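One protein chain is absent from this view; the other protein chains keep their places.
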Amino acid sequence: MTTETQAGARVIFERPALLTDLSTHYCPGCGHGVVHRLIAEVLGDLGLGPRTIAVAPVGCAVFAYDYIGVDFVEAPHGRAPAVATGIRRVRPDAFVLTYQGDGDLAAIGTAEIIHAAGRGELLTAVFVNNGIYGMTGGQMAPTTLLGQRSTSSPGGREAAFHGYPIPMTEMLAIMPGVAYAARGSVADAPAIGRTKQYLRRACEVQLEGRGFAIVEVISNCPVGWGMTPTESMERLRDVVAKEYRPGVIVDRTKEA
Amino acid sequence: MTTATIPPTSLHHGHRVLMKGNEAMAEAAIRAGCDAYFGYPITPQAELLEWMARRMPEEGRPFVQAESELGAINMALGAASTGARVLVSSSSPGISLMAEAMSYMAGSEIPVVLVNVMRAGPGLGGIGPSQADYFQATKGHGHGGYKVPVLAPSSIGEAMALMADAFELAEKYRTPVFILADGTLGQAMEPVELQFRTPPRLASEWVLTGADGRPPRVVKSMHLEPEDLEAHNLHLEAKFAEIAAREVRWAGEQLEGAELVIVAYGTAARVARTAIARARAEGLPAGLFRPITLWPFPSAALAEVAARARGVLVVELSAGQMVEDVRLAIEGRRPVAFEGRSGGMIPTPGEVVDALRRLSAATADATGPATEARP
Partner (left out) sequence: MIAVAPDSLALPGAESPVSAGPAPKTWSPLHIATDRCKGCELCLGACAKGALALDETRVNILGYHPVRLVDPTACTSCALCARVCPDCVLTVYAAPRPPRGASR
């Protein structure tokens, strides 16, 4: 709580309790701030704060443990799903969440996410995909779009030279161990609202013991993309969302 | 398929059984309270994984064959961060893959016991026994500068005892601990008197259990401010100094009157034992100094023992790695010779006796500090 109620006015929106009262290191307009808040809201709504053991990535969100007020362990780059598997197996009562960027999950950590998903581990994986490596200065990611410039693809990504962007969540969704896979966006308030619903469902899937749940959130990187935050959200909506389409990709909990 | 022939129900404390090393280490870990096992098949330790695959579910404890050694060690990191007693096993190439996570665990101070059933390298190498991972285990393994206790059994019975000690050390000092075995120890069968021990659990204020009625905890190794990271490194160094002061272990055999001292560990020590018996029979007064902790290395004790001898012979299943620590400990005061085989070959007692004879001849008229004899 950061404010007192004013003269009996109703609070319509405020900082969630599980989001710590710190100014973040994220760049102005960075979607990580929104995703952190949504996670804090969902965990709070579901009463999961005291039970959560979360796994932090390597990337811009390496400091996630300073901003979301739950127990956290730092994982080596890409290994969060394996670290989370270890936690899940020895702590059946814990709620286990991973938070990864596109380098962490789709590059160095491909084996770990595929096998955690393939085993149907009772985990909720959050995959923030902004198509670039922000922390290290804006290099190409496996999810960088064709034609997109980065510091390691200065002429723009070319299929013949760099390969195609990898649709990780669609690939994972093929496997029966994946109970729920969805893709949200932070491009605007309606998209943010839907993303919160996906995150909530992904948490419920774990609580219901249904299997592995992943929510990819396509997000922005104003500095890495060389745009203002407003321009980056427009690109997110008009360009990125055409390639990485938001929506529920698979929901096996509805099939049984 | 597991090749175990002994049902666990007949593995009673105090009984004498014939047991395979890999399986004995696995059962010792289970009896020591191992809460979870993560591994990946690799020769020559697959039997350890297979024993765990059968026994851990019987005990209601998690077993995971991970997608790789990278997966296994990171699962261990996660499980141990919640306070679980965790075992991982692998062999040399897989241990290389685990170096990254070991560095993270050393920096985050996460206790895990890791068994390396060494095979010959480098690279894919071979599946024969080796001691060529001594440097890897004792000189930091992963990046960034750290040490972990390294325990070296030379018999299956000792391996079982050291398993319990390893869990205890790991938790007492919040550190990963290596058990350095070799392919011979892992795959041989020998009679063992079963001595199981379950070390008591330590209460700990750092483990992740969910922030229920307490502030959230973070287990991490990153400290971005150089001042903070230096302070953390100094803290780790102080811990290493404490371990070095308190946890050194070694064993001496026939050191009384030994003018020639063999320094060897693991399977090499067993070969040395036979060689010493033959040497003494022909009048060569040899004895064995057997390090049990390879880190902290028993430097002070070795220097003292060497001072009473004419020369030192180091025997290893490698081209010579521990020999460097022996030379450092002795500081040039006595000649240090080396006898070793690589590639999965094991030095024979005959080769070791020949080396003792050469060392004896080279130091026959030694009256004081001598120059080093090169192998």
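Per-chain numbering from 1; labels A and B assigned in written order.
Just so we're on the same page, a contact is a pair of C-beta atoms (placed from the backbone, for glycine too) under 8 Å apart; a residue touches a chain by one contact, two chains touch by 3 or more.
Model, not experiment: these values are computed from the prediction.
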{"item": "Visible chains that the absent chain touches, using the contact criterion stated earlier", "value": "A"}
{"item": "Residues of subunit A in contact with the chain not shown", "value": "2-15, 19, 22-34, 37, 63, 66, 186, 188-189, 192-193, 222, 228-230, 233"}
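The working rule: only the chains that are shown with their structure count from here on.
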{"item": "Between subunit B and subunit A, distance of the C-alpha-averaged centres to the nearest whole Å", "value": "41"}
{"item": "Residue ranges of subunit A touching subunit B (in the complex, touch as defined)", "value": "49-53, 55-56, 62, 65-66, 69-76, 79, 82-87, 89-91, 93-95, 111-112, 114-115"}
{"item": "Subunit A contact footprint on subunit B (complex, rising order)", "value": "35-36, 38, 62, 64, 66-68, 70-72, 74-82, 84, 86, 100-101, 104, 108, 208-213, 216-222"}
